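Here the structure comes first, spelled out in C-alpha cells, and everything after it is commentary.
Heads up, one of the protein chains got dropped from this complex, but the rest are sitting where they should.
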Amino acid sequence: MTEIISLVVAKYNYWLYIILMMIGLYAMIAKNNLIKKLVGMNIFQTAIILFYVSTGYKTGATIPIIKNAHGGHGVEAAVIHAADYINPLPHVLMLTAIVVSVATFGVAMALCVRIYQRYQTLEEDELRMRLSEK
Amino acid sequence: MKLLGFIIVCLTGIFLLYGTSDLPDWGDPNSPASLHLSNHYIEKAVAETEVPNLVTAVLADYRGFDTMFETAVVFTAGLACFLLLRDFKPKQDRYYRHVPTGVVLHFKDKARQLRVGTEFESVDKDWVPSDMVIKTVCRILIPFIQIYALYVVAHGDFSPGGGFQGGVIFGSSFILLAISYNLKTLMKRVSEKFLGIFSAVGVLIYVGIGVIAMIMGGNFLDYSTLAPLVPVDPGHIRALGMLGVEIGVGIAVMAAMAIIYINIVSQGRHDEGL
Amino acid sequence: MNNYPAILIIAPLLGAFFAGLAVWIQERLAYPIALISLGLSTFASVNVLMAVIANGPVHYRMAGWAPPMGIEYRIDLLNAMVLVLVSSIAFLNLLASYKNVEQETHDRAASFYVAYLLFVVGLLGVVATGDLFNLYVLIEITSLTSYTLVALGDRDRGPLASLNYLFVGVIGASFYLLGVGYIYIITGSLNMVDVAGILPDLPGSSTVLVGFILCLLGVWIKMALFPLHVWLPNGYTYAPTAFSRVVAPLMTKVMVYVMIRLMITVFGLDYVFVKLHLSEAVVWLGTIAIVFGGVMALSQKNLKKMLTYIIICEIGYMVGGAWLGNELGMTGAILHIVNDALMTFALFLAVGNIVYKIKDVDYPNLSGLFGKMPWTMAGFVLAAFSIIGVPPTCGFFSKWYLILGAFEAGAYHFAAALLISSLICAVLFFKVFEICFFAPEGNGHSHDHSHGHGDQVIVMDEAPVASLVTLAIVSLALILVGVYSGTIVNTIILPFLR
Partner (left out) sequence: MLWPIDLIVLTFVIVTAVAAISVRDLLGTAILFSVYSFMMCLLWAVMGAVDVAFTEASVGAGVSTVFFVAAVFSTSRRTKD
C-alpha cells in the first residue's frame, strides 16, 4: 500500500500532464468548429511545455538566477552549487516552444479568417457540405 | 468521429502513461536531466559569460543558434499573415462623420472623396462614440508600457525577461492604441512599411552579429571574437553580444505582433477593425 | 575556409531578410537576392560534400561551444549528399519558376520569395543539424512556411487544405517534441552523438521505447506514411506551382532522411532491429502504403493529384527499405531519397509547365499536349520511365537494391508490392501518354482552330525557356545518376553505413 502511495506521489504530476495533453488532442480530433480545434491545439502544446518545464524542477532549489554574481571572481565564483538552482535548459527550450506555438496560432487564425471570408462558416460539417455542392 | 477520436486519444494516453513508469520521480534532484548538462550550465555559465540569469545565458549564447531560428519563426508568422490576408483593393463603401452635428455620410462611389479635417472625420462602419475615460487612461498608460518593455529587454541579463517578452509588451502597446482609439489612428502613427522593414531589420541585427563574428575569424555567433570592435572589458563582451541580440529579437517580435494583429482584425484591408 | 557549414544555412537566411527589406523598398530586387543566396548555398554545400568525401565528417560548433553544451553541426556523408540535393533542387526550381510566380501570385511575388527562402533554410537546417531540439525548431520553420505557401495556391480550396495540413502537422511536430522530451528526461542530453553514447546504458527502459516511437510517429506524420497521409494530396495539389515543385520532391524526402538519421545515429541499428520487434510491422506498413498509393493514383482524374498519390507510394518504398534490416535495403532506401527527389522534381517541373499554359490539369484537358509542348512532354516521359523503373534511368537502380534487400530479408510481400507498383505506374503513365498523344476530339480549345480535324493544326506553345532548360538539366541528371549509381553507392552510401 505504501508503495502505491509513494508511486502516486512521485508520478501524479506526469499523469495530470498526460490527461491535459489528451484533452487537447481530443478537441483537435473530435471538435467540429475550426477555432475550437485551434484551442485544442494550443492546450496540447502547452501541456507538452508543462511536461518539459517540470523535468527541470528540483526539490529544494531556487530559480535559475545566480545570486551575488558580481560579488567576485575566481575563488568565490566556484562556490555555486548545482543543487541550489533549478535546471535552466528546459526553460530555454520551452521559451522557444512557446514562441513557435504562438506563431503557429497566429498563422492558423489568419487561415481561419481567409476560410471565413470565402465560405462564411467555420463549422467543419458545413464546410464539407459546401465543398461537395460544387 | 467522436468515438474514433476518443479511442485514439485513450490509446495514446495509455501509451504515454506506460512511458512514465521509468521516469525519474517528479522533482528528483538526481534525475539525469538535472545532472548531465544542467550542472555545467549552472556552475560555469557565470564564469564563462558573466550573465547571472542562466536562462538568458543559455538562450542567447549556448543555444543562441536556436534562438535565431525562433526569431525567424516569429518573422515568418508576420510574413504569413501579410501574405495570406493583405488585401490591396480599397473598399467601396466609406463613411464620414460630420463632427459638429454628428451626421454620418455613407459614400458608395469610389471616385468621390471628402477632405478629412476638423469638420469631417472618417469613421468605421460600426462607429461607437469614443469613451473619454478609456482614451485618457490609455494615452497615459502607453508610454509607461513602452518604457517597461524597454526595461524588460535591457534587463534580461539580470532578471526574468529578455528580447522576446519585451518585444511582445511593446507590440501590445500598439495593439492597445488600436483598441482604445481605432485602427486608423494606429496606422497613422506606425505605417505598414515601418513595421515590415523593422520585422526584417530585427532579425538582421541578430544574424548580422553572428556574421560579424564569423568575419572576425570565429565561429558563427561566437561573441567573444567581437572584443576588438567594442572598447569594453573582454570578459564582458559575451554579455554585450547577448544584449545586442536581444535588442534584435525585441524589434522583430514587436513588429511581427503588430503586423499579425492588424492583418487579422481588419481582414487585411488596414482600414477598420476592433 | 572552414565556415562552409554555416554559410550553407546563413546565406539563404540572410537572403530571406534582405528580400524582406526589398519587399518594402524595391520589389524587383527580391528575386535576384533569392537567386544569389541560393546559389551561394549550393556552392557551399558542394564544397562541404567534397571536404567530407576527402577528410571525413565535418564538425561546426555554433557560437564556439563544445558539443553537448552548444549546438553542433555534424555533417557526414549522408548529410552532405542530401544537402547538395536540397540546395541544388531549390536553386534550380527558383531558376525555373520565375514566370509561374509572376502568373500565380503577381501582387505579392516578393514576399513569396522571402517565404520560399525561409522554407529552404528550414530544410537545409534539418538536414545539417546534430541537435535534437534544433531539429524541432527547424521543422517548425519549414512547416510554418509551407502552411502559408500552400494556402496561397487555389483560392477556394487552398486555405482549407492548408488548415488541415496545419492541424496534422502540429500534431506531428508535437509528438516529435514529446519524444525528445522523454529522451531528454532519461539521458539529460540533446546532442545526437551524446545521446547515442548514453542510450546503451539504459537497456529495456520503457521511457526510451516510448520516446523512440513518439519521435518516429512525429516524423511519419510529417512524411505522410500511409495511415497518416491524409493531409498530403490536397495540400500539394492546391499549392501554387512554384511551391509544389519544391515541396513535393524535398519535404517528404528530408523527413525520410530524419528517420534514417534517428535510426542509425541516435538509437543505433542494434537497438532498432535487435531489441525492438517492430521491423516486420513497419515493412508491412510500407507494403500497404505502396499498394494503397498506387491504387488511389489509378482512381484520380487530375494529373497533379495523381502525382501526389505516387509520392505516398514512393514513401512506402523508402520506409519499407530502411526497415528491412539489412545493408542492401538501407542502401536502396538512401539511394532512393536522391532518385525519388530528382524524379518527382522532374515530374512536377513538367506539370508546372503544363499548368502555366493550361490552367486545369484534369485528364480531359491534357489532350494534344505532345504536339503543343513537345519538350516538356519529353522530360515528362523520361521522368515517368524513371518512376516505372526502366533501366537506364535512375529509378531502376534503387528499386533493384530494394528488391534484393527484400529477398535477403525474406520480405517477399514487399518485393511483390514493389513489382506491382511498377506495373501500376506503367499503366498510369501510359494512360496519361495516350490522352496527351491524341488530339482532342471535337470539344476543347482546338475546336476553334481546326473544327475537329485532328493533330496537324495544333500550334506549338511551349513553356518559358528557363523552365525548359531546367527540365533538360534535371532529365540529364536522371540519366547520369542512373549511370553512375554504382559510384554513388560505393563512395557515399556504403562508407557511411560501415
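Think of it as A, B and C in the order they're written, each chain with its own count starting at 1.
The rule is short, and it goes like this: contacts are C-beta pairs under 8 Å (C-beta built on N, C-alpha and C of every residue); 3 or more make two chains touch, one makes a residue touch a chain.
Computed from a predicted model, the values in this text were never measured in an experiment.
A.B. asks: Please provide the labels of all shown chains that the missing chain touches.
C.D. replies: A, B
A.B. asks: For the chain that's not shown, point to the residue among B:P24, B:P52, B:G78 or B:G162 touching it.
C.D. replies: With B:P24, B:P52, B:G78 or B:G162 as choices, the missing chain is touched by B:G162.
A.B. asks: By the contact criterion defined above, which parts of subunit A meet the unshown chain? Give residue numbers in ascending order.
C.D. replies: 12-13, 16, 19-20, 23-24, 27, 31-33, 35-36, 39-40, 42-43, 46, 49-50, 53-54, 56-57, 59, 61-65, 86, 90-91, 94-95, 98-99, 102, 105-106, 109, 112-113, 116, 121-123
A.B. asks: To test your reading of the contact rule: which positions on subunit B touch the chain that is missing from view?
C.D. replies: Touching the chain left out of view, subunit B contributes residues 27, 53, 55-56, 160-162, 164-165, 168-169, 171-172, 175, 179, 257, 260-261, 264-267, 273-274.
Note that only the chains that are shown with their structure count from here on.
A.B. asks: Listed by label, which chains are in contact with subunit A and with subunit C?
C.D. replies: B
A.B. asks: Report the inter-chain centroid distance for subunit B and subunit C in whole angstrom, where each centroid is the mean of the CA atoms.
C.D. replies: Here the centre of subunit C sits 32 Å away from the centre of subunit B.
A.B. asks: By residue number and range, which residues of subunit C touch two or more other chains?
C.D. replies: 133, 137, 140, 144, 147-148, 151, 159, 178, 184-185, 190
A.B. asks: Two-or-more-chain contact residues of subunit B, please, as numbers and ranges.
C.D. replies: In subunit B, 16, 20, 23, 31, 33-34, 37-38, 41, 63, 66, 70, 73, 76-77, 80, 84 touch at least two other chains.
A.B. asks: Contact residues on subunit B for subunit A in the complex?
C.D. replies: It comes out as residues 1-2, 4-6, 8-10, 12-13, 16-17, 20, 23, 25-29, 31, 33-34, 37-39, 41-43, 45-47, 50-55, 57-59, 63, 66-67, 70, 73-74, 76-77, 80-81, 84-85, 158-160, 164, 260, 263-264, 267.
A.B. asks: Which residues of subunit A touch subunit B in their complex?
C.D. replies: Counting only subunit A, the residues touching subunit B are 10-15, 18-19, 21-22, 25-26, 29-30, 54-61, 64-67, 69-70, 73, 77-78, 80-83, 85, 87-93, 95-96, 99-100, 102-104, 106-107, 109-111, 113-114, 117.
A.B. asks: Across the complex, what residues on subunit C touch subunit B?
C.D. replies: Spelled out, the residues of subunit C in touch with subunit B are 3, 6, 10, 13-14, 16-18, 20-21, 23-25, 60-65, 68-71, 107-108, 111-112, 114-115, 118, 121, 125, 133-134, 137-138, 140-141, 144-145, 147-148, 151-152, 159, 178, 182, 184-190, 198, 205-211, 213.
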